[in-house]
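Note that one protein chain is taken out, while the other chains of the complex remain in position.
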Amino acid sequence: MWPNFPLFPDAASSVAREVDALYLGWLAISLFFSLLIGALIVVFFMKYRRRAWRRFGSTADIKTLPVEVTWSVIPLVIALSMFAWGAKVFFDQMRPPADAVGFYGVAKQWMWKFQHPEGVREINALHVPVGQPIQITLTSEDVIHSLFIPAFRVKTDVLPGRYTTLWFEATKPGEYHLFCTEYCGTEHSRMIGTVYALAPEDYETWLATGRTGVPLRVSGGELFGRFACDTCHRMERATPELPARGPSLAGLFGTEVELVGGGTVTADETYLRRSILEPQAHVVAGWQPIMPTFKGQMSEEQLNALVDYVKSLPAGTQTADEDGAPGAAGESPASNAG
Amino acid sequence: MTDHVVSRKIYFLVFIALMVGTAVTVWVAFFDLGAANDAIMLTIAVAKATLVVLYFMHVRYSGRLIALTVGSGILFLLILLALALADYVTRGWVVLGR
Amino acid sequence: MSSLHAEHGPRHHPALAHHFEDLEQQKEASSFGMWVFLVTEIMFFGGLFCAYLIYRRASFAAFAEASATLDIDLGAFNTAVLIGSSLTMALAVWSAQMSRKKLVVLFLLATFVLGGVFLGVKVVEYGHKFHEHHVPGRHFEWENPATEAGAEMFFSLYFAMTGLHASHMVVGMGLILFLLVPAWRGRYGRDYYNPIECFGLYWHFVDIVWIFLFPLLYLIGRHGVPGGH
Partner (left out) sequence: MSTSAATALPEPNYLSAGWTLRSWLLTKDHKRIAILYMVSVTLFFVLGGVFAFLARLELLTPAGDMVTADVYNRLFTMHGVIMVFFFLIPSVPAVLGNFLVPLMIGAKDLAFPRINLLSWYLFMIGGTITVAAILLGGVDTGWTFYTPYSTVYSNSHVVLTVIGVFINGFSSILTGLNFIVTIHRMRAPGLTWFRLPLFIWAHYATSLIMILGTPVVAITLLLVAVERLLHLGIFDPALGGDPVLFQHLFWFYSHPAVYIMILPSMGVVSELIAAFARKKVFGYHFVAFASIAIAILGFLVWGHHLFVSGQSTYAGLVFSVLSMLVAIPSAVKVFNWTATLHQGSISRETPMLYALGFIGLFTIGGLTGVMLATTGIDVHVHDTYFVVAHFHYIMVGGAIMGYLGGLHYWWPKITGRLYPRFWSKISALLVFIGFNLTFFPQFILGYLGMPRRYWSYPEEFQVLNVLSTAGATILGVGYVFPLVYLLYSLRRGAAAGDNPWGAAGLEWETTSPPPTFNFEHEPVVTGGPYDFTNVKEALFDE
């Protein structure tokens, strides 16, 4: 599988070519300037070698300003253009397409735990379908780690206490390295794994053969009931007799939330997470700071499921019923409304 | 650094201004003025610090070099605060994937 | 570049170091040096102020709640004490400039005593924190679990910032003792008061730090916790 002496890495994702083009562009510029400087040094070194008849260098007064301006402005223009190009690639690396499928990952010393939206779990391995954008929401149980898939040219640090995300779309079936690139302790260099990019049909087969798991959104919905979140976040089931004591979560994800005391915050994954663990950090305008903390009551995986469930609630839904399928929530009987 | 001697009167006046500033800061803190609380508090603190620097520390009577030194200290502190804050303020801005 | 002969007839003041041309150059060098040092002090505290700013923004409610538990009377009293000590320090420099050598000693002593009062009050405040279990770490206790983390962060910053400030006070008081001996011997007067002046700059700087610490730490949550009304 691995060639023995590669000089350039596999390019197996949709952004890989973009990154390579940018890199080769920079490489060309670097080669030009390095060779230019190198050549000038060598030529001058030979040509102006100290001789008896040339004990001193030229003392001619040269107007330096025009030259200085030239060789300041040219590099500046080049650098700024490359910045713009780089920024474009950066955005493509950071911004997942709308149809990205949500995976979750938890890092700990020294392993990677991944969970597919279908609920299937893997350790130090990640099976993904080719041609499907995938976004992994990541957090760490201990120190900072960093998820790096060289063939995909993507990387993100994985931090304790918050989420970071990484997305890619594999373009070529194959097995690729997966590294931890943030030094995380003794077995840092063993915190590696393999990404298996499979053709879509192979991926379906892989999923179907003997792998079980409850879809994240379903288990998240169960947790929503088990932790009695719905007693306060009643959403559209709120009645004058039983008013909601917390804001509706339907359609919340991705919106700007107005806070008590002014200011807004974007409801991203990290916000949802923090609101569960530290409810009074950001109190939504118009509500009392009465929510208890759930810190220490759920594992990172449970938290992921809950966050995924809240993310999945479209605007105008009611809370899930007991079996937790948000899709069924539309005509949910008010079985737990009392 | 000149040998300028600041009169005792100025010292006492500055002292009184500092005490008044402290009293006002405490007094204002008990009213809910929203964001203005912080603004007033910091303005008074900056004013007090400026008085100390200019008179107690004689910067008003010293040369440009000293003023430049103080200014650069403040400038680089602001650089630290501003650029670090630039990260935290914009963290929620990434376009989210659904 | 060429060098010429330029001899200086040194009229040696006992305090003039060999490598300076005259006392004026020496004085300028040392007060400039002191200012440069104070710039490093600005940045030294700056790191903490940066952390404060960012965490306060992230956990404002908890910070306000925690700030409200600090003793505002003691804090305000200490602010006044420190401003007073800055005044006595400024007067010590003035006395030296006027060659009022007894007054130098007196004002240095007054500064020392006021510094001591400040630290004494600080010790009392720290004592309260220990009793209330508001010291971060294993024994930290906080009634409201929803703001516990933020409150512990507030107290971490409180102890780091006031602790660093207090350690500067201790160093400052040590330096006063160091200056008192030559002051007692009448060494500081109109033509040589460098050390007093440089020390004054340090002391005023420590005062300025407190001028910011007091409102930032003590006065956040005095008009009620946001969202709580």
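Things to note:
The chains carry the letters A, B and C, assigned in the order they are written, with residues numbered from 1 in each.
The rule is short, and it goes like this: a contact is a pair of C-beta atoms (placed from the backbone, for glycine too) under 8 Å apart; a residue touches a chain by one contact, two chains touch by 3 or more.
Keep in mind the model is a prediction, meaning the values are calculated, not measured.
Note on the chain not shown: across the whole complex it touches A, B, C.
Touch with the chain omitted from the figure is made, among C:Y55, C:F107 or C:F212, by C:Y55.
Touch with the chain that is not drawn comes from one residue among A:A100, A:I136 or A:L159, which is A:L159.
For chain A, the residues touching the chain absent from view are 2-9, 18-19, 22-23, 26, 29-30, 33-34, 37-38, 40-41, 44-45, 48-52, 54-60, 62, 64, 67-68, 71-72, 75-76, 79-80, 82-83, 85-94, 109, 142-144, 146, 148, 150-151, 153-157, 159-162, 164, 177, 179-190, 278, 281. Remark: the residues of chain C touching the chain excluded from display are 1-8, 17-19, 25, 28-30, 32-33, 36-37, 39-48, 50-51, 54-55, 58-59, 62, 136-138, 149-150, 152-153, 156-157, 159-160, 164. Residues 65, 72-73, 76, 79-80, 83-84, 86-94 of chain B touch the missing chain (whole complex, contact as defined above).
In this section, only the chains that are shown with their structure count from here on.
Of the two chain pairs examined here, A-B and A-C, it is A-C that is joined by more C-beta pairs in contact. Centre-to-centre separation of chain B and chain C, using mean CA positions: 15 Å. Once the centre of each chain is set as its mean CA position, chain A and chain B turn out to be 39 Å apart. Averaging C-alpha coordinates per chain places the centre of chain A 44 Å away from that of chain C. Multi-chain contact residues of chain C (touching two or more other chains): 58. Each of residues 261 in chain A touches at least two other chains.
The touching residues of chain B, when paired with chain A in their complex, are 34-35, 92-98. Per the touch definition, chain B reaches chain C in the complex via residues 1, 3, 5-6, 8, 11-12, 14-15, 18-19, 22, 25-26, 29-33, 37, 41-42, 44-45, 48-49, 52-53, 55-57, 62, 65-66, 69-70, 72-74, 76-77, 80-81, 84-85, 88. Against chain A, in their complex, chain C makes its touches with residues 58-62, 144-150, 226-228.
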